[in-house]
Structures are given as C-alpha cells and as structure tokens.
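After this line comes subunit A, so read on.
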Amino acid sequence: MTMRKALIGLVVLALLAALPFVFPVPYIRHIFILAFIYAVVAANWDLSLGYGGIFNFAHVAFFSIGVYGYGILTKIAGWSPWMALGAGGVLAVCAAVLVAIPVLRLSGIYIILVTFAFAQLVLQLVVSQSGLTGGMMGMVGLPTFQIPGYNLVRDGKLGYYFGALILLVASTGFLRLVVGSRLGLAIRALRDDPDYAAARGISVARQRILTLAASAFFTGVAGAYYAAYLRIASPDAFGVSLLSLLLSILLLGGLASIYGPVVAALGLTFLSETSVDFGPWRHIVIAVVIVAVVRIWPGGLWSALRRIGRRHPS
Partner candidate 1 sequence: MLLEVSGLSAGYGGITVLHDLDLRVDAAETVGLFGPNGHGKTTLLKTISGLVPARGGSVRFAGTDITHAKPGRIVDLGLIHVPQGNLLFPDCTVAEALALGAWPGRARAREAANRARVEDLFPRLAERRRQKIHGLSGGERQMLAIGVALMAEPALLILDEPTLGLAPKVRGELAAAITALAAGGLAMLVVEQDLRFLGAVAPRLVLIDRGHVVLEAPSATIDEDAIMTRYFGDAA
Partner candidate 2 sequence: MSGDALATIVVSALVLGSLYAIMAVGLAVVWQALGIFNFAHGLFMTLGAYVAWQVASGASWGLWPGIAAAVAASAVVGAIACELLVRPFLGRKDVVLVAVITTLAGATLIENGVLLAWGGRPKQLPPLSTGTVDIFGAALSAHEATIVAITPLILLGVWLFLGRTRTGAALRAVAQNHEAAALMGLPAARLYALAFALAAGLAAIAGIFLGAIRFMSPAMGGDPLLKAMVVVIFGGVARFAGPVAAAYLIGLVEAVSTYAIGLYWTPSVLFLFMIGTLMLRPQGLFGGARR
C-alpha cells in the first residue's frame, strides 16, 4: 500500500470517527450504521465474487445466518450478546463450508444456481421452523450488548455507531490481509486462468473452501451485529431486495476492490433508506439504477474514478 493511499485511508477514518459529533442527528447515524454493516457484507462478498471469481449467490444467507444465529442464541438459548456476536461469524463460516462442498467441481452458471437455491433453502427452513424463528413474523425484542455503566442507545446510538465503524475497520483490515496473502494470490490466479493455476499445483477445491469461509466470517458477524442493533430478526434479511442492494453496491464500487464497495455502500444505503417511503417505486428506481450503471460503467463507478486519478503518467 502506498503512502498516499494510507494517508487517504487515515483521513477518511478520522472523518468517519468525527462525523457523529459534527452531525449529531440520530437518523443520520442510523443510516451510517446500516451503511457500515452493508459495506462489510458487500466487501466480503467481493472476496469470493470479485477476487475469487466464484459466483457465490449464497452470500446473503451467510448474513442471515448471522442474524438468526444471534437471535436464537440470545433469545432462546440465553447466550451473552458478545458471545452470540462471535458465534454468528462461526455459524456463517460453517454454512460457507457446507455450501462450498457441492460447488467444488461446478462452474459458471451452475454455481450461481446451486448457491442461490441454497440461500432459498435456508430461507424456507428458517420460515418453516416458526417455533424457533417466529416464521414469517421473525423475532423481536432481541437482547443487545451491555457495556457496564454505559447504555449504547445513549447519545443517539453513538455506541452502536462506533461499534459498526470498528467492525468495518476490522473487516477491511482482514480483507486486505487475505487479498495480500498467498490465498489471495492463489484465488486470483484461479479466477484468471484456472488451467494454469491448476498446473502450478493450486488446488481448486481447497482454495474455494478457504475463500468462501474467509468471506463468511465477518459477514456473519455483521449479521449478528445487525440483529443486536435493530433487535429484530426477520426473513427480509434473505430477501431479493437485500441481494439487489448488495449487488448494486458491488457494481457501483467495482469488483475486486476493497474500498470501492465501502464508498458505494455509503451512497447506496442513503439512497435506499431515504426512499423507503416510496414503496414499490423505491425498488423500481434501484433496479433501473443497477441496469444503467452496468451499461454505462462496466467496471464500476469506482474504477472509472480511479482511472481518472491515474491519468497522469508515471
């Protein structure tokens, strides 16, 4: 990472940390919290989709497993919210390994279909076990984090804001580590030229399992955090609208980019949350935006901006 990038990163982080004090409006903080969570989910999806070239459409299920895992563990099994947070990540990783197994030998469209079907299957399972999960109504009144002596909802959810920001920083750091590691190199090699990579001794199966598992951990944690923050767990977490939102974040941010999805998540979450009142039109607008972006900026808006920044020859 160049000095310039590191400086920009620190500046952005400082800005984000200072933000809630500059704009002490709880609603804006709420949107940012959601945006941070979605950024984590999207950026981790980019690991398997963009860097790994694995058309994993079960990623949203990793998030929902974190959500419902947290809900069931805290409300029904009485676990502490902090442990349930970590458990959300672990459960998601287990799900990822489960998904990875059938996907090992498949390619292209079949991966999409199988992983998508897997996500739908998990949704159906969750909804059908209504005794445990509240069925279509979901679960409400989930216990949330307790820090002795400090109520997180105080100061307009300030605590939650910094919690989400810490989550984002941790996830981003993790992703940078993975992408720069041998695993990261291997999965990119596999994505770009599977035959060559295989000839160099890179095991497709192992890399796929590792990539999916790596992409699942913080996603599950984000899901658990989401449940802890909103204190509900509902089947909407599995919905196509979340899938579409995440996809548009990735599209806008550009695949195979660590910071792109973060920036895009902020913008799109704002757009999405502020247009909630428009009912079906909200989804229609998002859908149109998605198609327009794919046509006009095939590499994502982020990479188009980066190219402008790079125009000066070195």
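For anyone wondering why these and not others, all candidates are chains of the complex that A comes from, given by their letters.
Going forward, a residue touches a chain if its C-beta (ideal position, glycine included) is under 8 Å from a C-beta of that chain, and two chains touch if they have at least 3 such contacts; residues count from 1.
Note that this is a predicted model, so its numbers are computed, not measured.
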item: Options 1 or 2 - which one, within this complex, touches subunit A; value: 2
item: Candidate 2 partner contacts - residues on subunit A that touch it in the complex; value: 55, 57, 101-102, 105-106, 108-110, 112-114, 116-118, 120-121, 124-125, 128, 240-241, 243-244, 247, 251, 279-281, 283-284, 286-288, 290-291, 294-295, 298
